[in-house]
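Single-structure report; data block below.
Subset of chains shown; positions unchanged.
All chains are identified by letter, namely A and B, in their written order; residue positions are counted from 1 within each chain.
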C-alpha cells in the first residue's frame, strides 16, 4: 500500500475504506491505472475488513478472490470499500467495490468477492491458502 | 511487466509462459513476494494466451478472474503458465498456474481461472468488462 500512496480513511467493525491518489507510476500505456493496483487495494481492503472482526490478535491471509473489472480505472483518486458478508472462526467472506473519483463523482470500476482465513485459529499452518 | 523484470519465454497457440526473478522490491514485510505481483503476472499470462488465439489484430481485456493462493511466494524466480480452455469470437476462458522456483524445483503457489474479452469484435465499446 505504501508504494501506491494509499491511506485507510475509515475503519469500523466489518467495514473498511482505502483511498489512493492517481499516480503516473500506476498507469499502463493507455493512461488507465493498472488493474493490478486496483486489485491489490481491493484485496487489502477485504483483508482489513476480515481483520476488523477477527477474534484476538489475528493475522489474516487471502485464500482466494474473484474480481470483475467494470470500467477503466480513470480518475483523480480511487476508493476501495470492503465489508464482511460473514465471519466464522476460520474463514471470513468479504465483498469489495472500487470506485474512480472524477470531479467529485464516484464511478464503480470493479467488484470483488473474497475468502479470507484467520491464521490465529491455525497456528501450525504456515502457508497462505491454508 | 517491465516493473517486475518479467520476460515471456514461450508462446505457442493458446499457451504462454512468463517468468520473473525474485526482487526485494516485490516483497512484503515477511519476505514473500506480494500476491499482487503474482496475480498481475498470471492475469497477463491469461491475456497473452487469449491473444494468441484471437482472430485478427485483436486487443484483449480481462473481464474477470478468480485466483486461489496455494502457498507462500518464496523462491529465486517465478513462472506463470496460462492456457486457453475455450476461445469464442467474443470471449476466451483461460486457466493459469503460478510456480515458485527454488533450487531448480517448481512449487505450485497459485491458480487462476479468467474470462478475457476480444475487443476487436466490439469496436464501439471502450470499457474493460464490456
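Methods note: a contact is a pair of C-beta atoms (placed from the backbone, for glycine too) under 8 Å apart; a residue touches a chain by one contact, two chains touch by 3 or more.
Bear in mind that the values here come from a model prediction, so they are computed numbers and not experimental data.
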- request: Could you work out how many identical chains the complete complex has, if 2 are displayed?
  value: 4
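Keep this in mind: only the chains that are shown with their structure count from here on.
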Task: Working from the CA atoms, figure out how many degrees subunit A turns to land on subunit B, in steps of 5.
output: 180
- prompt: How far is the middle of subunit A from the middle of subunit B, if each middle is the mean of its Cα atoms, in Å?
  reply: 20
Query: In their complex, what parts of subunit B are in touch with subunit A?
result: 32, 34-37, 39-40, 43, 61-72, 126-130
